[in-house]
Each structure stands twice: as structure tokens, then as C-alpha cells.
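Omission of a single protein chain aside, the complex is shown with its protein chains in their original locations.
Lettered A, B, C, D, E, F and G in written order, each chain numbered from 1.
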Amino acid sequence: MQRQDMLSLLERIKNGELSAEEATQLVERETYQDLGFAKLDHQRMRRLGFPEVVFAEGKAPGHLLDICRAHRQAQPKLLVTRLAADAQEIIAGELPGGHYNATARTLSYGLEQARAQGQVLVLCAGTSDLPVAEEALETARLMDCQVELIADLGVAGMHRLLDHQERIAAARVIVVVAGMEGALPSVVGGLSPVPLIAVPTSVGYGASFGGVAALLAMLNSCAPGVSVVNIDNGFGAGYCAALINNAPAGE
Amino acid sequence: MQRQDMLSLLERIKNGELSAEEATQLVERETYQDLGFAKLDHQRMRRLGFPEVVFAEGKAPGHLLDICRAHRQAQPKLLVTRLAADAQEIIAGELPGGHYNATARTLSYGLEQARAQGQVLVLCAGTSDLPVAEEALETARLMDCQVELIADLGVAGMHRLLDHQERIAAARVIVVVAGMEGALPSVVGGLSPVPLIAVPTSVGYGASFGGVAALLAMLNSCAPGVSVVNIDNGFGAGYCAALINNAPAGE
Amino acid sequence: MQRQDMLSLLERIKNGELSAEEATQLVERETYQDLGFAKLDHQRMRRLGFPEVVFAEGKAPGHLLDICRAHRQAQPKLLVTRLAADAQEIIAGELPGGHYNATARTLSYGLEQARAQGQVLVLCAGTSDLPVAEEALETARLMDCQVELIADLGVAGMHRLLDHQERIAAARVIVVVAGMEGALPSVVGGLSPVPLIAVPTSVGYGASFGGVAALLAMLNSCAPGVSVVNIDNGFGAGYCAALINNAPAGE
Amino acid sequence: MQRQDMLSLLERIKNGELSAEEATQLVERETYQDLGFAKLDHQRMRRLGFPEVVFAEGKAPGHLLDICRAHRQAQPKLLVTRLAADAQEIIAGELPGGHYNATARTLSYGLEQARAQGQVLVLCAGTSDLPVAEEALETARLMDCQVELIADLGVAGMHRLLDHQERIAAARVIVVVAGMEGALPSVVGGLSPVPLIAVPTSVGYGASFGGVAALLAMLNSCAPGVSVVNIDNGFGAGYCAALINNAPAGE
Amino acid sequence: MQRQDMLSLLERIKNGELSAEEATQLVERETYQDLGFAKLDHQRMRRLGFPEVVFAEGKAPGHLLDICRAHRQAQPKLLVTRLAADAQEIIAGELPGGHYNATARTLSYGLEQARAQGQVLVLCAGTSDLPVAEEALETARLMDCQVELIADLGVAGMHRLLDHQERIAAARVIVVVAGMEGALPSVVGGLSPVPLIAVPTSVGYGASFGGVAALLAMLNSCAPGVSVVNIDNGFGAGYCAALINNAPAGE
Amino acid sequence: MQRQDMLSLLERIKNGELSAEEATQLVERETYQDLGFAKLDHQRMRRLGFPEVVFAEGKAPGHLLDICRAHRQAQPKLLVTRLAADAQEIIAGELPGGHYNATARTLSYGLEQARAQGQVLVLCAGTSDLPVAEEALETARLMDCQVELIADLGVAGMHRLLDHQERIAAARVIVVVAGMEGALPSVVGGLSPVPLIAVPTSVGYGASFGGVAALLAMLNSCAPGVSVVNIDNGFGAGYCAALINNAPAGE
Amino acid sequence: MQRQDMLSLLERIKNGELSAEEATQLVERETYQDLGFAKLDHQRMRRLGFPEVVFAEGKAPGHLLDICRAHRQAQPKLLVTRLAADAQEIIAGELPGGHYNATARTLSYGLEQARAQGQVLVLCAGTSDLPVAEEALETARLMDCQVELIADLGVAGMHRLLDHQERIAAARVIVVVAGMEGALPSVVGGLSPVPLIAVPTSVGYGASFGGVAALLAMLNSCAPGVSVVNIDNGFGAGYCAALINNAPAGE
Partner (left out) sequence: MQRQDMLSLLERIKNGELSAEEATQLVERETYQDLGFAKLDHQRMRRLGFPEVVFAEGKAPGHLLDICRAHRQAQPKLLVTRLAADAQEIIAGELPGGHYNATARTLSYGLEQARAQGQVLVLCAGTSDLPVAEEALETARLMDCQVELIADLGVAGMHRLLDHQERIAAARVIVVVAGMEGALPSVVGGLSPVPLIAVPTSVGYGASFGGVAALLAMLNSCAPGVSVVNIDNGFGAGYCAALINNAPAGE
């Protein structure tokens, strides 16, 4: 609760619309759930439009389960990312009804029919980039987007890309996933007038330096309309894409 | 002209709707203007929705003038970025009617009343980040967006930020410009549900390494919905923001 | 104004100690001064115990003067850092009464007799580190500390350091400024039981990489009780040291 | 024994207060214990106020045990850091009476009731930062400080931070632990007037580069009063914090 | 199919040499094989003169087998690189007739008598560089080159190199493989007038940084005629060398 | 003179074909010219096929003139690179007959009609890459190659590239010059079966890090047949290309 | 065999002291042993004064054994470094008589009574640096030096160092081994007038970056007379030290 909210709260007290007791309750309600080792930001759904996402990597199975259970009780949707297959089995046993994508390593609860009209298109340069691309896909899907994925479109065989011009033209926002030299976003960005989120991956060897080569290439893209997320951050790209796709009309 | 276009072209020839001579002309028309030292991509307006932008830094004044003149003749809008004051005078003398923003070092031709309904909000962390923020602003403005800029919102005095919650809530897309530790996008990203484009600037000293500290911070932002452009790339951020703002409704 | 303050404000309204109108005024008072290009955080004196410091580098003289004048009107103390001699003359002409340290490139207003009992001792490894050391000194001095500086104590001639054991023993907090291999903090940290702030400087050449060698050395110091600030950040070190020195007794 | 001590020693010989034989003994007494593979600096307690700390990582169990036993015999307090659970069992079997914190991986001997009046507050940004935060906590605790830890205060959900203003206001020194973009110290530093030690952690992925992103952000913090220790160095932060907290009054 | 091809296609339709139906078929034929998770670029043989190469590292055995089988059906030659021994057994069981080089970790199908007249000579600096050197060798061999390898020619014992002057003089193109300081290409480049491809390897320790030292050395070679490929990229070097060796005469 | 030459020399002495005196003269003749501050390697023409090239940057005008004069006397051809316009005037005044390319900053003596049959094609991504591209061009030209340059072929407007398919198909070797994200070599490498030398340029800003982004992208190119030279090293690329182009036929 | 040797050889042929046949044999004799996968440089003993050293890491046990056996047959001394305990057992079983140092992971054959008069002193900063220090020690010992090692002399407890002044004064050359901030060489270099070889180790964590912090510190040492070898390169330091120690008198 910030200054503006508070001023209107005070105004309502002044006008007799609200008692001070009621005001105190209002202030205390909008809060978070404290598990001791974690503070679950349930307000996030209302504040940001999507509930807090659980990054599973490095969390103990017990903690992970407690966090997921608390989130499941608080809201219908939940996305867990970087979830290894064995940890997934523990959670699925306790919290049934989720959809696990083994390539993306994501677990989604509350998937519904896409409500948004536009489409998020995910392109990836090589088959090794698929886990990151699928993570972007699952994220946007849980955020109510229509999604589509086209794999293996490396720039050294551009006819494969050009063959999908129709589907590229139909997207409202495009996520491009690539490792190695990370050139695909520049080429796609020069073909399409929609916003493009580029995701560098750690695919490569030697002087790719775990994705740094692709990251730098994407940050320096000569195509306009390209913005970039962290290396291997499929979730972040899918989230950005969904926000863009779901936004109300600009013109 | 790509495979899909060609197939339909061939279909029309097959159906007798088009003679082969007419088809040949169609192919040759969609092209670029060759100045010898440069190939102007006039097709870009039709392909990407906005004409090619001229990056002035490092171009000889004569070349710059030739390029600007050719673009002016081909389309009503033109954006020149990184244009020093003295070079601007040469161009303005030959090509009147532009709007020069001395802080942003941008020259804009064809500015009209904003047609897009949403608003692009540009926030910057310190006064030294203003040139980059203004470049983003001018770019989005020439792309028909309503724009607004709020300066000097460093995270060490957060009440300044919280005081602008209303204007933040009104934006359809937010550009956040920051140097030094680049923390502002994470804080803003936690307060607003709209897409956020983060721009690291080279403002700082010592271990800021010319903007690397801010760039890394933004790529690692714990707030969802944040994507990043190159260091000091106000143009890129403004372009991305305008694409997002001007997109048709998603829901 | 945060949640806790608001709750007590609401409590006072509930108890009839405060009218809603009075409450609204209280909320609006704590604010900042908006110069358009900058938002001066006058609340900082009350919030952090020292007014906002002006970093002069890269600011236009006119802006700099406006900012300094506004700060001078709001509070008795002002510190301007990284202030070149020519810019200093402009400001001094308009705002007399300041103390300019040409080595440190600092301008201080409101210097008083040191009130704090302890002493901030600044040590520097070489004569080229003096500007950074003096900046630390001037900062702590304006923050009411007793200060002392001992220069040219490089570790290759340690008898110079050992000769000042008495003064080292008398300090409540020590700032150690060093470039090149940045070894001095480790040696001093092994001799003294008080908190030590290490400042790497960009003094050096070749593989010092503008202070990176010293920075890394200090971060990896084997002596306990050493913390580090940014390269050449004398101000930051002096500020930290003054906070520590001025703190109320711990035992 | 340094020049100053020697001069007074000589003075006492000159005055007949001390025989040369007694002086020789004095010189030889202040020394270290040589285990062959290690030289234990028992003088450190007297010189720096706290005994030498044992960094367990990479030490053979036998060596580790010998070192711990020798320290235990020389002084009542002992801190062992980076101690894996299995190595802990070996030591605890031989040297009972210690307190092992499995999250922090610290083993403490000689814990007493906190004697210092102030409080060291440790804040951490995410649950994955807990091991580093707990290490800071245990270090300060063994150094006689009152300590408190608040976890999971990421800047993307700032209401969680603002909700703890009271406890922040009560601290004499604050340790802030964060990975990823490392923004939390800047925000906390803008809210509190006490010294702040920032600890970057290696939590993150991709362009976090094992904590480099957080480290650079913290070194470039726009908040005053922030100093930084090495990546994942919870011990160092806790030690600095305790030194600051335990210092005699400055004003 | 690009603009030029299309224009001639249209010309042939115009001239009645081709029906529109036939033209459509022509367009659709030149395409790729879509396995869902991968798009095999069979056009590459015709476009680039050598079929697509399969990089085995990180591919699931099932996918790898599907890809290899599809390539085997489409063309007589196939090169698989970075193929571990166990994965090789699976493929060899299903697709007999290949040649596996366990040092190079390459699997080659369709090896024939060398048809090219010149010779590709591969030199390597140390025995640890052999896997990369052998990968280069196998690649050039499958591309019809006569190949030869001389191992263990480190520059600290140059008489070993000078002893092979005859064979160096006989090569049409030389591949030089070296780790550590990467000096061998400069020395060989100063002795031979033929094109030289340098391959840095990750052999070394400490400040070799996984091959970066050798890579930088090779990029900065003072010998003319040296170009460089990625760290450990024996395949790339062999491919470049074969292209050069197989080119038609220049004079 | 190496082992092999020496053995045959000894053989000829043994056979009486050569007296020992004659042998001694043969050994002493093949040498270099010592100017004191430099040792001119005149043997290089015979050893490597092209005389030593003079890198002008950082050389004093007097030294530069002495070096050029000595080379001019020793052989008909001379290439001077990185030669500023003013230094060029001094040399041209003393040593007439050269060809100065002001964009490339090269001075060439001994240019003749191209004797090699194939063609070296230089492509560059942007107009700012022209100086590097022209340096490559002038180098290959002086080495008897037919050369051609096509400028401004950035991948964000690929129709410009596709429009030059014929000229690309006609080249025997291709040099691709690009800054920023350095993606052009990957795209061209996927279209052409001839050897490709990639040259990263320092064109760009922010996270291009003076050409590092383009360098890494090129080293990680997914197109086969791409090798790389140092940042801005147009000379090196032209030299490699000429060696390849001039080589005798491989098939 | 180089030019000078050849001229004298020719002179002797000319003078009839040597037949051409004898000369040919002389040339062929000085050569290396070719094992196929390796070329053993037996000439090195005569050329450099010490036989080729075998770096065991990454070599297959069979190859390693073949190499060691061949060296053992060629000369009395052999040093094998980075030799794991299990590989050592295989070699010791076949080639008895060696001395294995398990900490240093070195195997030495041909150890004799030290013949050199001076002493190589190895100092190391912490117990974790011992393996590198012992490698230096064993290397110098096999090269006939008197050697001594003093461990655990970190600069945070300098009295331990000062206590060994006598032994430091007795050394002819000093090797200083340190990780973390690498400050020990600067301190020792300021106390002793003999040549000092500094060895950075990878001991440390976080921003030590695997020894980079210590490496940079040592390269930037303010003490004169310090030169540096690669990270963890105890062998290199011991070798340099022995060369220096064994040199004939300079004055």
C-alpha cells in the first residue's frame, strides 16, 4: 500500500465511508505468507497479474513441496521451473493435476483454454536449444496465450526459416532462442514488425563461453525491436512475450 | 520476396491473372536504393512498419547528408540518432522541418500527433542518464506513441518513485534507464504488470566498467517481465516500447 | 511513509488524537524538491543522517549550480565530490563559505569542529593514491569525525608502516587506500582490531586493469574485518568510516 | 613485537625495571604454535580481539582435527567455517561442546550470552541465499552480538521489506545478502542510517557469472554507507558487522 | 530458391519452356526433411558441396540415431563429430559401414580414395592436442583430401619441427593445432607460403583459461596468412582446409 | 637454412659438386637487412611468396621512411598499412609511384594487372566497416587477385544480400567484414561453398566491447567453412584470401 | 643444429678435419625419439641442462608408462608432475627407484646429494598452498639445489614471517606461493635482496576466480625483483629458481 492508496484511504475515513478499524484491517490484509524460510508474495497476482513463479533448482524437496502446496492453496495457477524429473514425482504425488513438460522441466497447474487472441511464436535455432524454447512456450501457455514452436531454424540454412514466413507473419510477439553465434534474432527481426524477445542459450563450446557469445550478439543486434533476457532464461522470455501479447489494444 | 509470395505469384500466372512480364516487374520493384557507399532499405517501412533509422556517429557529414536526403525523399518520417550539434546544423540547413533534441542528440522528421492510445513511460535513475532516456522518448514519440519521462528516481530514495505510482499505473509499457548498479528495473518491475524494457547506461565509474555492472544486474533481474537492450541504447528501448504499445489488442 | 507509520497514524485517528485533515498534511510534507532535471532528496538528512551528496563529474555547470544552491538553502551541510577546479570557481563565486580541497576535488560547506570522539584514520599506499585518500578524509571530516591521514606506506617498505603503530592503535576505524597489488589492507588488517574499509585505486598500469587487480586483492583479503568499496571511491569509504565511528557504543 | 613496544622495553631495561633476561623471555613468548603443516596464530586473540578462524574446505580431516584441537586448548572460542556434515561428525566426536549449524556449515565453540548492546541484523534476498546469511549470523553471534535474520526479501516484492521497518530501525549494523542482480543493499541503504555490509552470493544462472553480477551491483551501489565483501563470504560480513557493533561509542 | 533463380524460372514460364504447375513443383522440391525435433538440410550438399554434419554432443541417443538414419538415406556421405564411444556402438549397430576414430570421436560414412590432388597437413603442438588434430584430419579425409598428421611439435624443441620441412613444403594447406601459449602457428606461418588454419585447444591450466590464451595468441599472430577457428574446433579447421585444398586452380 | 637443405648441401660437397667455400657463401647470402632499429626480412618474398608488409601505426616518420626505402630497393612490391594521410605525404614525396587508398589507409607499390584467375569478393555489413573492407581489398589486389567489394549488406535487410547471389557465386574466396553482432558470415557461409574469411570490426557501442561481440559470434558461427582473423584486421583477411585464391588447383 | 654450428662444420670439412659422411652422421645424431604419439626431446638435457619433464595430467596410463620408460633409458634423471597416486603405482611397479611426493604429486628419478652451494627457499602463505609449494621444492631438489620450505606465512599474521628472517636471509633465490589476495610476494620482496619467483595458486573462492586475483596482484607487485609464473605452476617456479641458483657467479 503506497502513498496514493493511503491518501484515498484517509479521504474515505474523513468522509465517514470507512471506520479506522476497517482501515487497519485493509492495511493488514494485503500481505504475504511467511513460511519461515520463505515469504510467499501472494499479492503478486493482484499486483503483477500472475502469481509468483517457483524456481526449483537448488531448493530442498521438502521446502519445494511446502512452497508449492501453499501457492496451490492461495491461487489456481502455479508455474514451477527448472524442476528435475525426480523432484517432480514427489510434488505430483502430493499435488496432482499438474502438467509436467520433461524437456522444459516445467510443472504447470491451472492450464486453461487460451483466452488471449494473439499468438506467441517461439523459434529456436537448433535442437539443443529446445529445453529453453519449451520453457518459454509453457510459460506463455499458462499465461493464457496461444503458442506455437518451430524448431531447428539455424541461419546457415535460411530456406528453413523463409519457409515459415506465414506463421511468422501471424504472430503478435516472437521469442527467438539461439546459442552459438546467436544470429537468428537479427535475421528474424529484419523480417517481422512485431516485438521480438531474444534468448541466448549456453549451447556451444569453446569461445561461446557458456552463452556469452550469443548474449553479446543479441545485445548488439542491428535489427530494431529486439530486446534480450538472461542466458537460458526461457521463462523470462515467455513471461515478457505473454505480457506483450495480452496487453490491451494500442491503436 | 519469399517462397510463399512466389508460390502465389506462380498461382496467379497459372490462373492467367498475371502475365509473366508483369510478374518480373513485381519482383524487381521491391528493392533498395544504392548510393554506392550505402544501400538504403526503403522496403523497411513496408516490411517492419518504420523506416530505416540513421545512426550518425562515425559517418562523414557529406555521406550523412546524402543518406538523410534520400530517406527524406522516400518517406515522410526519418529518425537520426547520435547526431552531434554541429553535424545537425549542416543537415538542418539543407533539410528543414526536423526537430532536434540536443540532450538526446536525435533529429526527427514527420512528427505528428500521437495516434496510439496507450502510453510509453520512460523512467530514469539519475540526471546523468537523461540523454539515453530522451533518446528512447524521441524514438517512441516519432512512432506515434504518447510518451512521458520522469527523471531522477534512484532506488536509494524510493519515496520519489512511490510518489509516481499513478503515472506508472497508467503506462502500457515502461522503459527504465539506469547506470551504476542498475537496480531500478527490478524495483519497478515488482510494482507494475506491464512489459518493461531496461536500458543500462555507461554512467558510473570504477567497477561499473562502462555499463557492464548495470547490464548484468538487469539481465539477472528477479522481477518478471523485464527484457534488456544494449548499453546506452535508448533508441532500441524506445523502438521496442513503441512496437509493444502500438500492437493490436491481445484480449 | 511506510506501513508501520501508517498504522500508528490510523491508530491516532481512531483514538481521536488526529483529524483526517491533519493526517493528510503529515503525509504530504515529507517529500523532495523537483528541479525538473533532478529531484533533490531533502528527506535524506532525516532518513540517513547526512544530506544528499553531489557528484559533480559529468554535470553541466548551470545544473550543478542550481543543485548546489537548492541544497544550500535546505540544510547547513553540503558535500560536492569530483569537482574540477574551474567548476569550483563558478560555484564558489555564487555560494561562498565552502572549503575546496584541490587534491581531493571536494567542496565542503558547514564544516564544524569534530564532535565524534573516535578517530578515522586514512592510510594510503603511494603518493599517487592521495586524491582518493583525501576524498575519504574530507567526507569523514564533514561528518563530524576527527580524521588523520598517513601517506606512502607501501608494503615493500613495511618499516614505514610499523613506525605508525601508535596512531593505528588509536583509530576507531581505518580506511586503507591502495592501487597496484592492493596488499596494504591485508597487512593493516592483521595488525589492528578495528573495522577496516579498503579502497582500491586505479593507480597502476598493464595488468592492473584500471584498479581491478587491487579490487580483487582486497575482496580476497585473508585478514578478517576488511570490507571494500568501488575503485577510486574515496567518498564511499569516508562515508562508511564516519557511520561506523559515529555509532553509539556497542558494549 | 614492533618498534614502539621495543622502545618501551628498552626504556624499562634502562630504568632497571626489567633485566635483559626477562626481556628476552617476553620477546619469545608472543608467538605461534607450529604444527609443521600449519602455524597457529594464537597471538591473534590479543592482537585482533578474536581467535583465528578455521576455513575447513579443502583441509584433510586429520589436519582439521589437529588444528581444531590445538585451538581449543589455547582459547575458549573457536569458529570453523565451510565444514561439511561428515567432517563435522569427526570433530564433534573428539571435541564435544560445539554448536553446528547445518545450513551455515559452521561449528562454534564457546558461545555465550550476547554481551554487546547493539544488534546485527542480517537480511537476505532469497531462500537460496540462506547458507551465506546464516554463516554471517553465526559469526556475529560467536563474537558476542545480538543477532537477527530476516529471509526472502527480494526487491520485486518490496512490501515484504517495508513490513520490517521496525526491526531495520533497531539494528546498529546491517548485513545484506543477495545474489542475482544484487539490488537489495541499495534499497536498504536508502532506508537506514547505519553501516551496511553487502554480501554478493553465487545464486543465479547465466549472466550472473557465479555472483559477479551481484558483486558489481553492490560495488556500484548508489546508496551511501555500503561496503562489500567477497562473493559468498558470509563469515567476512559477520566479522565486519560484529567489529562495528562492538566498537565503543563514537559520540 | 533466390531472386535470380526465380527470375529465370519466370523467364522459362514466359517462354513456354515450363508450365506453372511444373514451376510450383520445382519450388517445393528443394527443401528439407522435418523430423519434428530437427529439420535436416538435405539441400546443403548441393548448396555447399558437403552434407550437413551431425554434432553428437548433447543429443539423446534416439534422436541421434533418427538423424543419422535419415541422413544416410539421403546421401552417401555422413560425418558425425563429438561422438562418445558408447553412443557410437548404438549407431554402428543400426547403421553399419562407418569408420570410427576413437581419438577424434568421429564417425565417417562414405570414405573414398582421396580425389583431390593437394594435401592437407595437420600439425599439433603436443600429444594432448591429438583429439582435436584427428578430428580435423578425419573431416578433411571425408572431403576427399589427401591428409597427413605430424604430432608433438612444441616450439620449445624446434628441431622437431625443422626436421619436417619437406612434408611442410609439400602441403597445399596446413592446419596447426596448439594449446597453452598457442605459438606454433606463428612459427609455421613464417616458414610456409600456403594458407594456414590455426586451432586453439583447451589444453593447459591456470591462466590458459580453457584455451583463451591460445586463441588470443593465434588471433594476434605476427605471421601473415593465418586464420583461426573456435577453441577445440578440429572439424571447422578440417572443413576450411578441405575447401581450400579442393578449390580449382587460381593461377 | 634448415636440416634438409643442409643435408643436400653436404651431399653436394661430398659429391664434389660444391666446394666448402661455395657452401659457406650460400649459407651467408640468405639473410636480412639490419637497420639497427629493425631487421628487414627480405628473404620473406622467397620464403612466403610476398614481401614483408609495413605496419605504419606507431612508427616514427623517419623510421618509416627508412624502412620503406629499403624495401623499395629490395623488391618491386610494397604494402604499407595503417598509414595516416600526413605520414603518407612524407613517404609519397620521397618514394613516388605508390597508390594510396585513403579509406583503407594503405599505400601500395608495384600494383599490376591481376594475374590470378579466381576472384576475391569482399562483403561488408555496414558503411562504417568500409575502412577494414578496403584494407582487405587492397591487400588482395597487390597480391595479383581480381577483387570486388559490395558494401552495406546488414542481415536485418537480407534482400540486399540475396540480390547479389550471382556475384557471390562467382567468387573463389569470400571475405566478410562485420561489426556489431557479426552475423553476416554465418548467413553468407550458409549460401556459398567457397572458403570464407570473417573479419570482426570494432564498429558498435556498449556491449560490443570494441569488436569482441562480433569476434565471438564469428568464432561460434554455425556455418561451416568460416575462419576468423583479428578485430579490424582487413590486411590479414585479404592476405589469407589471396593465398587461397592463388593456390594451384586442388582437383 | 643452427647456422653457427653448421659454419664450423663446413669449416672442418673444408679443412679436411671431417669427411662429408661424418658430417652427415653428426647432423642426424642430435635428434629426438619418435614414439608415434609423442616425440621425446632427448637433446634437451644437452641444450637446456635438464631433461624433458613429463606432465602426467590427461595422459593415458599406457602412454605415460611408455614415455617414462623411454626417458629412463635415455638419461639418469626424470621428473613426472601432476601424477595421481593410482597412476604412480603403475609406473613405480614397472620403473622402480623413484621418489613419489604425494602432496606435490611428483615422481623423481635420479635424486642425488645437492651439488649447488646456494639455497632455494620456498615460502607459502597457507596450508592449502602446500601442493604447489612442494612441487616447486621437488623440482629444485632434482635440479641439485639445496631446498627448504616454510609453510603458513599469511600476511595477516606477519610475525610468523618476521620470525624466519634468518632463513630468508640465507636463501639465494626465493619462491613465494600464495592464493587469495597474493600479497606475500610483495612483503617478502621488500625484505630480501635476492630474486623472487611468485606463484599464484587457485586457492580461494568467489572473486578469486581460480587464482586470477593472486596472479594480478603478483604481476602488479610494488616490490622490485618479483617475476611470476602461471597459476598453480609450482614446477615452473622451482625450475626458474634452480636455474638462478645454479648459475655461475656474477660478481
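Quick notes on this structure:
Criterion: a contact is a pair of C-beta atoms (placed from the backbone, for glycine too) under 8 Å apart; a residue touches a chain by one contact, two chains touch by 3 or more.
These figures come from a predicted structure and were not determined experimentally.
Only one of G:L65, G:L149 or G:L162 touches the chain withheld from this view, namely G:L162. The hidden chain makes contact, of the residues C:D34, C:E148 or C:D163, with C:D163.
Looking at subunit G, the residues touching the absent chain are 2-4, 47-50, 53, 115-118, 144-145, 159, 162-163, 165-166, 172-173, 190-195, 197, 215, 219-220, 224-231, 235-237, 239-240, 243-251. Where subunit C meets the omitted chain, the residues involved are 127-128, 130, 151-153, 156-157, 159-160, 163, 203, 205-208.
Contact between subunit E and the unshown chain involves residues 125-126, 154-158, 180-183, 186-187, 189-191, 204, 206-209, 212-214, 216-224.
The rule is short, and it goes like this: only the chains that are shown with their structure count from here on.
Matching residue numbers shows that E-G is the pair in E-G, A-B or A-F whose interface repeats D-G, with more than half of the contact pairs in common. Subunit E and subunit F have Cα centroids lying 24 Å from one another. Between subunit A and subunit E the centroid-to-centroid distance comes to 39 Å (mean Cα coordinates, whole Å). Across the assembly, subunit E contributes 1, 3, 159, 163, 215, 230-231 as residues in contact with two or more other chains.
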